[in-house]
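With one protein chain withheld, the remaining protein chains of the complex are depicted in position.
Entry: chain A
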Amino acid sequence: MFPELNDLLNTTPDKVEQGKLTLLCDAQTDGSFLLHHFLSFYLRANCKVCFVALTQSFSHYSIVAQKLGVSLTTARERGQLVVLEGLKSSVDVFFRAQEEPHPLQFLRKASAGDLQPLYEFVQEALKPVDGEEAAWRCPVLLMDDLSVLLSLGVGAVAVLDLVHYCRATVCCKLKGNLVALVHDSGGAEDEESNTLLNGLSHQSHLILRVEGLATGFCRDVHGQLTILRRTLSQPTVQGERRLTYQYKIQDKNVSFFARGMSPAVL
């Protein structure tokens, strides 16, 4: 986890908010560093994590998490972390017909796929086990990323349904958190992606939006992060709070600074 991002979000591993849906959105750049942050953050906070890793292989996440000080393999052995490796399982599902329902079964369907097996996988992974009730703090579902589901033939509405079901189970029933990464294609070309993004933005409590600089590539400032926090339940004077920072990704850390205040510029 990145300490500076924790300060910006006003959280620490000791006090973790519950029942929140966090949306990570990237446009024209790669926002996966945010996902690595949340993964290591929740593991440090002693939460039970279910990680749907559709984009990269497990060893990639594992090596980056090691740089951030968390061992994914140890967490997996302890039962704290359950991972669905999308790339590896897709090969299994694709070439061999499975007898039992597999989370990625929709790959074998010609028409729009059904995400129910995936939901059941999540439900199974995060349901409280009798013996270890007090062991983990709260369940967390991390999804990397939902745009891949759109590319694999699932409709935007089906993905929104999946998120709705997962939110009902994880956030409301189990008082846990949900973090999902979505790519913003930017523009009116990808209607499904826009539908998904708008639908998710509407229901999220916290939106972290990452985009490249409008002026182009810069070696010292890699992009801009907008934090949008919405309090849905209590109407307060500040219904919405939007803050913008710029960031630079280093080898083991990401540094954040106010716009125009990059150390390289000052």
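Of note:
Simple rule for what comes next: contacts are C-beta pairs under 8 Å (C-beta built on N, C-alpha and C of every residue); 3 or more make two chains touch, one makes a residue touch a chain; residues count from 1.
The rule is simple: contacts and distances are computed from a predicted model.
Remark: of the listed names "UspA domain-containing protein", "Cytochrome b-245 light chain", "Elongator complex protein 4 isoform X3" or "Large ribosomal subunit protein mL40", the one matching the undisplayed chain in UniProt is "Elongator complex protein 4 isoform X3". Interface note: of A:K20, A:R76 or A:R137, the residue touching the hidden chain in the full complex is A:R76.
Residues of chain A in contact with the chain left out of this view: 30, 32-33, 36, 56-60, 62-64, 66-67, 69-71, 73-74, 76-77, 82-92, 94-95, 100, 102-103, 107-111, 120-121, 124-125, 147-148, 150-153, 183, 185, 187, 189-193, 216-217, 219, 222, 249-252, 254.
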